[in-house]
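A selection of the complex's chains, in situ.
A and B label the chains in the order they appear, each numbered from 1.
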Amino acid sequence: MTSDTDTLVAEDPITGDEIELPADVEVGEIIDSPVTGTELEVISLDPVVLEEAPELEEDWGE
Amino acid sequence: MTTDADADAAAGDAVSGETYTASVIGGTGFTGGELLRLLSGHPNFEVVQATSRSADNMTVGRSHPNLRGLDLRFSDPDDLESVDVLFSATPHGVSMGQIDAYFEAADTVVDLSADFRLPEADAYDEWYDGHESPEYLERAEYALPELNRENLAGADLIAGGGCNATATILGLKPLVDAGVLDPETDQVVVDVKVGSSEGGAGGGAASSHPERSGVVRPYAPTSHRHEAEIEAYLGLSVSFTVHAVEMVRGASATCHVFPGDPVSKGDLWGAYRDAYADERFMRIVSGGGGVYRYPEPKAVAGTNYGEVGFELDPGNRRVVVFSAIDNMMKGSAGQAVHAANIALDLPEDAGLEFEGLHPVGSP
């Protein structure tokens, strides 16, 4: 929906799929994978590397 | 074996008119989510932006599980993209400060908050904390088509009605128009019951599940701000009380009306049919058999319908009017899309065709 110049491409660390990220993401930011929904941390930008973010249990709550 | 496929017969399915780009400010919120659902399924809209400060860069589906199929991420409300129509679904007080920025980004602005609902700046001093951009108030049109359709065509600033005000206005307007109810002299008590989504996605202790479940809780015993809209648009000062009850979606207004002159059931049917017989989204439900004999929120859940009905109390000449809507739809996002359809000269029900469910629990 947003034009190509607006996005970066990275590999989903779980499935290996190519996924698109907003062009302005920064190292350390958390985004979610459109494939698995997992929260991913941006580890580096050139190339873009993503890693599963540690789950915040407290978020969700017993 | 089959008859001819007839595209025209399939009401609402034909795509007519232009496609407009749209953005939603406050996209993580409840009404923002409904707007995204309605606009992304609308044949004439293309959603290009949804904003959030708290979920910037996250997918829309993370907030709204029904929209997991939508390929869109939230972006910052400070970076507005240029669109045809901007829908704003922020808490009141936000749009009145952003309205210039909104009009820089968009030709048409539809605001769901209270910020442009009241015609006079004075009323904001009385009921809210004053107004930052009073110069826009005259330009704004109240979104409720059953009340204000004639002024919506071509409008470029549309102010969505309050959900409780909408339910009440839909219930009482036919009586005012028919002269059954004299706004100057007759007394009206409005006793409203609402679901928890009225409070938005925020929510503190009182809206936690253990505390909010199963309540019949007087949450606005008197002096609810929606009275101001009812007064502004029906000329009617009502005695207004709102109760939180156990449901998520829905608002139901019971209006106890004491007309000066005697009135018959036939008069009432006449008044309501005059008002709503040709309305795409209004149903009169008043007696009859089966389980669903009067308006109730379950019967309209998920839809843009309003149901109204009435009963007559011969003993003391009271008319009881019942009015039910889904606050997320007819009471906010649906009403906004309905008004935008009219403003842009699209079919009134484009994007709003969902007919609702039966059975449905506490929706």
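Just so we're on the same page, a residue touches a chain if its C-beta (ideal position, glycine included) is under 8 Å from a C-beta of that chain, and two chains touch if they have at least 3 such contacts.
Just so it is clear, the structure is predicted and the values come from calculations on it, not from any experiment.
Q: Counting every copy in this structure file, what formula fits the complex?
A: Here the complete complex works out to A x2, B x4.
The rule is simple: only the chains that are shown with their structure count from here on.
Q: Could you state the distance in Å from the CA-based centre of chain A to that of chain B?
A: Inter-chain centre distance comes to 36 Å.
Q: Can you tell me which positions in chain B touch chain A when the two form their complex?
A: 46-48, 57-59, 61-62, 68, 71-73, 75
Q: Sort out for me which residues of chain A touch chain B in the complex.
A: Counting only chain A, the residues touching chain B are 1-2, 21-22, 25, 29, 31-32, 34, 37.
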